[in-house]
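Of the protein chains in this complex, one is absent; all others appear in place.
Moving on, here comes subunit A:
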Amino acid sequence: MEALGQAFLAVWGALGFDVDLMARYGPRLLSGLGVTLEIVALAAPLGCALAIPLAVCRLEGGPIARNLALGFSTFFRGTPLLAQTFLVYYGAGQFRSAFETIGLWWLVRDAFWCVILTFTLNTAAYQSEIIRGGVRALPAGQREAASALGLGPFALYARVLLPQALIGGLRPLGNELVLLVKASSIASAVTVFDLLGATRYVYGRTLDFSVYLWAALLYLALVEIIRRAVNAIERRAGRRFAAVS
C-alpha cells in the first residue's frame, strides 16, 4: 500500500502537479470520498425500503393512508434538501429531552446520522413516485392473472407487481441514485466531512484552488460510473425481460 502511494506520488510529480500538497491532503480527500459513498450506500437502500410501503399506500391505501403518503411525498419533493437537513439537524436540538426519553438522542445529535435520516426520507419520497409510476404502468392483466392464480395481496406485490415495477423503473431509479450522490454534498453544510466538506477544508488550509477541480473530477467519475452501471444492468434486465414475454 505504502509503495503504491509512493508510486502514485511519483507519477503525480512527473505530471507536474504539487506532490507535497497531494501527500498531505490527498488522504483527506479520499476519506471524504469514503464518507460520500457511505452516505449514498446507506440512504439509497434505506430510502428504497421506505419507498415501497409509501408507494403501496398511495396505490392501495384508504383515504387517510393515501393522503398521508401524498403529503409526505409533496413535502419532501417540494422543499430544498438543504432546508430539510437544517430542519432535522438544528430543529431536533430543541426537542432534546423528548428525544432522550424515546432513546433517539444519539441519532439526531450526530450530524452524520441526521444527514442519513434526512436523505433517507428525501430519497424515499422520490423513489416512491418512481415505484408508483412503475406499478401503474403495468397492464391490468398482471393483477387479474395474479388473482386468478389465487395470490393474496402481499404475494401480488412481492412476486408480481413490484419486481416488474422496479425493473421498469431502473433508469429513473438510477437517475435518483445520481441525484443522491450530488445531493450528498449538502452534508458538508452541517459539518460532515464528505468529499465537498473535505475539499472545502483543504482549500481553507492551502488556498490552492485546484483541490476543487480534483473534487469535481472525482464527482464526475462517480456519477459516470453509476450511469454506466445502470445502463449495463438495464440492458441485462431488459434481455431477460424480453425473453420471458
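Note that in this section contacts are C-beta pairs under 8 Å (C-beta built on N, C-alpha and C of every residue); 3 or more make two chains touch, one makes a residue touch a chain; residues count from 1.
Rule of thumb we're sticking to: contacts and distances are computed from a predicted model.
One chain of the complex is hidden; its UniProt record names it "ABC transporter permease", one of "Germination protein KC", "Cobalamin biosynthesis protein CbiM", "Sulfite reductase (NADPH) hemoprotein beta-component" or "ABC transporter permease". Note that of A:V160, A:L173 or A:L196, the residue touching the chain absent from this view is A:L196.
By the touch definition given at the top, subunit A reaches the unshown chain through residues 74-75, 78-84, 86-87, 90-95, 178, 181-186, 188-189, 196, 199-200, 203, 209, 212-213, 215-216, 219-220, 223-224.
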